[in-house]
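With one protein chain held back, the other chains of the complex are shown just where they sit.
Per-chain numbering from 1; labels A, B, C and D assigned in written order.
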Amino acid sequence: MEIEERAGLYIYSDTQLDKEEGERIEALKASSQQPLPDPDRWLDEELRRHILLTSVDAVLNWARRSSLWPVVCFPACCAFEFITTAASRFDISRFGMEVIRGSPRQADLMITAGTLTWKMAPQVRRIYDQMAEPKWVIAMGACAISGGIFASSYSVVPGYSRIIPVDVYVPGCPPRPEALLYGIKLMQDKIAKRSIITEV
Amino acid sequence: MKFERYGAGIAKGMVVTLKHLFRHPVTTQYPEERLTVSRRTRGNELIWDRERCTGCATCAKSCPQGAIRIVTSRGEENDYIVEEFRVDSGYCIFCGLCVESCPYEALFMGYGYERARYRRRELVLNKEELLTSEKKQPSGYARPKVEAALPPQTLLLDRDGVKK
Amino acid sequence: MVIKTEPFVVNIGPAHPSTHGVFRMRATLDGEVVLDIEPVFGYLHRGIEKLAEERTYTQIIPLTDRLDYLASMSNNLAYVLAVEKLAGIAVPERAEYLRVIMAELQRIASHLIGVGAFLNDCGAFMTPILYMIREREKILDLFEMVCGQRLTYNYMRIGGVSHDIPEEFLPALKKFVDSMPGFIDEYDQLLKENEILLARSKGVGILSREQAINISASGPVLRASGVKWDIRKVDPYSIYDRFGFEVPTGSAGDCYDRYRVRVEEMRQSVRILKQAVEKLPAGEVRSEVSHLVRPPAGEAYGHIEAPRGELGFYLVSDNSIAPYRFHVRAPSLLNLTALREMVVGWKVADVLAIFGSIDICMGEADR
Amino acid sequence: MTVALSGGEIAARLEERFPGSVVESGQDSLLVKSESLRAAAGFLKTAPGLEFDYLTAITGVDYYDYFEVVYQLTSIRHNHSLVVKARCYGRDNPALPSVVGLWKGADFQEREIYDLMGIRFEGHPNLKRIVLWDGFTGYPLRKDYL
Partner (left out) sequence: MSLFDPGLNLSAYYPGTLPPEWPGGYWIHWGVFVVIILAFVLLMAMGFIWLERREVGRFQARLGPNRVGPFGVLQPVADAIKVLTKEDIIPAKGDKLVYWLAPVVAFVPVLMVFAVVPFQDGALLADLNIGILYVVAISSVSVVGVFMAGWSSNNKYSLLGAMRAVSQLVSYEIPLGLSILGVVVLAGSLSLNSIVEAQHIPFILLQPLGFLIYMAAAAAEINRTPFDLLEADSEIVAGFHTEYSGMKFALFYLVEYCEVLAVSVIVTTLFLAGWKGPLLPPLLWFLIKVFGVFTVIVWVRATVPRLRVDQVMAFAWKCLLPLALINLLITGIQVLVWPEVLPWAVVFLNLAIMVVLILLWSKFFKLGGGRVEV
C-alpha cells in the first residue's frame, strides 16, 4: 500500500482552517455580548404546572431525572472536582450519572466545568447544539457563572450564559463535590416539574 | 505483546480488583450522609458582621478581582455608615484574602456550601443576606476562636481499616 | 498492487474524553496510522500573565492556584519563592518545612492523577484512576484541613504560609505517610506487570536523551529519558538539601518509563515527607511582611521542581505593588514540543497513550 | 547547586570570538546585539566549558522604548546557568533571529511571544499564532494594550 502524493487531496490547508476558526469566534463574540436570560419561566408558573402535571409526565420526569448522562465538556479546574464527584468517594453513579458520554448526542446534561475562552466558545456552543432534546446545563464554579477571577481578561467569556442558557448555577471556585451534588439535586427537582403539555 | 510472564501480570491485577469487591466502598452517600467539612473551610459564601464592620473597605482593596462592593457615608460621630455591602457569590472565588486582611474581624468565610441557585441574580448577596442566620454559620478560616468551636473534619484516612 | 489511499484529517479535541482538558490535535491519518499531527493550543488561554500585571503581589497567589490546577501548592511555592528572591525576604524555619510538606503531598496527589489518567488512556476502564483518586482524596482532606479548600489552596504567602497547621494535622499526615507505600504497591500489583499495558507502553513514544534536552523537557519526561536532572537536587531551593531522597530515572524514554518514574517519585516523596514530619520545628510560620510588597526594581527567576517539571516564574519589578512583567515557564507547554516527533508513525490509540504519558495540564500550558 | 555564571566573563569570551556582539554585561546577565544573537547562541551552546544545551525559558518584556527578550540558559552537563538578553526596537515590526534551530524547546515559546507581544522571530519554521485566534487584534502583553 502506498500513500499517494498529498497535494490535491481533500485536506484543507492549516491556514485556511485557522482563518475560518477565527471568523467563527469573532462572529460568536459579536453575537453574544449580552447574557441569555435564565430559563426560569417555570419557577413563576409553578402553581399552574402542578395542576397540569399528568402521570405520563411523572413517569417521564422520573426517568429523565434518574438517568442524567453528562457530556464531556471539561475545560479547566472544575473538571477535577467533577471527576472527584464521579469517583469513588462521592460517586454520582448512585444517581445513575456515571455514564459520561463523549458523544453529545447521547447526553442530557452539560456540566460546564471550567473557564470558557472565546476560542473554546464555538466548540461549547456546538456541543450544546448537538445534544439531543431535552437537555440541561449546570454552570459549575465562578468561571462558568461569571468568568470569575478571569472575567476581566481579553480572552475569557464572562459566563456560559452568554452562549447557552444555564439552568442551575453552582457557586464556588471550584465548588466542593457536595456542592455540585446539591446543584444536581436542584437540577433533578427542576426536571421533576417539567410538563410535556406546556413545554412544547 | 509477549507473554513474558505467561499472563501472571494480568492475574495479579485481577486479584487486586477482586479484593476490592470484598472491601467496604469508600462512598459517602451525600444527601443522607454528610462529611463534616474542615473547620477552616472556605464555604461558598461570605459572612459579614454588621456590628464590627467599620466600613474601612480593606476587604474590597485586598480582593484580587473587586468582587466586594462597599458604599459608605459619613456618620454623626465622624465614622462610616455602611450603606451597601454586596458580594456577588457567582463572581467571588473564595480565596479568603478579604477575611485575612479584615483588621476588625468583621468578615468571615461561610461554613455552608449548598448555595446553588436557579437564577444568576439570586447569587448576589446584599447586606441582609450576608448576616449570620440558622443556615449561615461562619467558618474558622483565619478566625482561630471560631475554629476552636467547630467539630473536627471527617477524614477518609480514618476509614482505611474498616472492613465490610 | 497499489491501492490508492487517501489520508484524512481528524480533530482530536478540544472536547475529547482523553485530551486532559481542552488540548486539540489536528491529526492526519492514513487509516489508523498517524502521518502528521499539529497541536493547537489556546482553548484555555485566560491571559493570566496580563491579569497578574494589574494585581498586587499577594493577589497574584490565587491566580497561580489556577495555573496548574492539579498542583496548586507547587505553583504557590514557585511564585512566592520568586517574589522572595526578588524582594530578599527571609522565611521562618517552620514555614519552610510546611512548604516542603505541602509541595511533596501535592506531588503525590498530582502524580496519582497523572498515572491514573495515563492508565485510563491506555484503556483501563476507570479502575486505576478511581483507586488513585481515592488516595488523592486523603491528601485533599489534609489540604482542606490546613487551608479550607480542596483544589485552589491559596496557602503560601510571601514570607511564609498563611496559617499554621491545626493540631490534628500531624497525626493524620503520619497515618497517611505510613499507609501510602502499601497503596502504591497495590497500584503496582494492579497494572505494573500487566502484559497488555506493557504491550501498549513499552517502546512506544520514545524520546531520546538528546531530544529531551533539546526540546527543554523537564520533570518526569526528562528523567524517563535518562537525564538525572531534578531541580531539588541540582539547584536545591527552600530546604530540600536537608532531605535524603533519590532521583528515579528511566532508560528507554518510552511511555512505560515515564509511568514508572512517576510511581517511583511518589515513593521518594513519601520518604521526604517522613523526614520532614520528624524534623518539623516549632515557631513562627510567617515573617512580618506587608500585604503590599514592594520589591526593589529588578528581575528574578525562581524555579522549582513541580510535579510536571521545572516550573519557573520570571518576575520584573519596577518597585511598585504589582509586577511589571510576570512570566510563567510552563513545563506542560514545553514537554509537548516533542509530541509530534513522538507520535508520528504510531496508531491513533498510541497518540492518546503518549499524550497521556506526558501528563500535561492545559491550565498551565495555555495560561 | 546550579552556578549562575557571571555575565562579564562570558562577555569577554564572546567578544573575543565575535567582536562587537555584546552590548553590555552585568553580574548575572549579558545583553547581546540582536544581529549577532544567533551566532552568540550557537557559540554558547557548543563552546567547551560552557555547553548550554538546555534552554530553560524565553520571555519577552515590553519596556516601551524597546522589547527585551530574555533567554534563560542552563547547561545540564556542567550545571551552570546564564541569562542572555537581546533587544529589539520599534513597535511596528520588531524582529529577532530565531533560535529554534539550536534549541527545539524555543519553538512554542517564540510562537507565544510572537502571538502575545508581536515580536517576529526570523527563521522560525512555523511562526503563527499559538494561543489566540486568527483575527484577534492587538498584542495583549504589550503595555499599551488595554
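Definition applied: a contact is a pair of C-beta atoms (placed from the backbone, for glycine too) under 8 Å apart; a residue touches a chain by one contact, two chains touch by 3 or more.
From a predicted model like this one, the values you see are computed outputs, not experimental measurements.
Peer 1: So there's a chain missing from this view; which of the remaining chains does it actually touch?
Peer 2: A, B, C
Peer 1: Which of these, C:49, C:65 or C:121, touches the one chain of the complex that we don't see?
Peer 2: Result: among the candidates, C:121 touches the missing chain.
Peer 1: Of B:29, B:73 or B:133, which sits in contact with the chain we cannot see?
Peer 2: Spelled out, the listed residue whose C-beta touches the missing chain is B:29.
Peer 1: Can you say which of A:36, A:60 or A:192 touches the chain missing from this structure?
Peer 2: Missing-chain contact among the listed residues: A:60.
Peer 1: Touching the left-out chain: which of A:15, A:31, A:54 or A:106?
Peer 2: Checking each option in A:15, A:31, A:54 or A:106, the one touching the absent chain turns out to be A:106.
Peer 1: Extract the touching residues of chain B with respect to the undisplayed chain.
Peer 2: Where chain B meets the chain not shown: residues 1-4, 6-7, 10, 13-14, 16-18, 20-21, 23, 25-27, 29.
Peer 1: State which residues belonging to chain C touch the missing partner chain.
Peer 2: 8, 10, 16-18, 29-35, 119-127, 130-131, 134, 190-191, 194, 196-197, 199-200, 203-204, 344-350, 352
Peer 1: Footprint of the hidden chain on chain A, which residues?
Peer 2: Against the left-out chain, chain A lists 3, 59-60, 62-64, 66-67, 87-89, 91, 93-96, 98, 101-103, 105-106, 108, 130, 132-134.
Convention: only the chains that are shown with their structure count from here on.
Peer 1: Need the CA-centroid distance for the pair chain B / chain C, whole Å please.
Peer 2: Computed value for the inter-centroid distance: 25 Å.
Peer 1: Could you state the distance in Å from the CA-based centre of chain A to that of chain C?
Peer 2: 28
Peer 1: Mind pulling the chain A residues that touch 2 or more other chains?
Peer 2: 88-89, 119, 149, 152, 154-155, 173, 176
Peer 1: Where in chain C do residues touch two or more of the other chains?
Peer 2: 42, 45, 47, 50, 62-63, 131, 134, 137, 152 - these are the residues of chain C that touch more than one other chain.
Peer 1: Could you pull out which chain D residues touch chain A in their complex?
Peer 2: Residues in contact with chain A: 128-129, 131-136, 140, 145.
Peer 1: Along chain C, where are the residues that touch chain D in the complex?
Peer 2: 41-42, 45, 47, 49-50, 211, 213-217, 227, 229, 234-236, 299, 301, 303, 310, 312, 314, 316, 324-325, 327, 329, 333-334, 336-338, 366-367
Peer 1: Can you name the residues of chain C that touch chain B in the complex?
Peer 2: Residue positions touching the partner: 55, 58-63, 65, 127, 131, 134, 137-138, 141, 144-149, 152, 154, 162-163, 166, 168, 172, 175-176, 179, 186, 189-199, 291.
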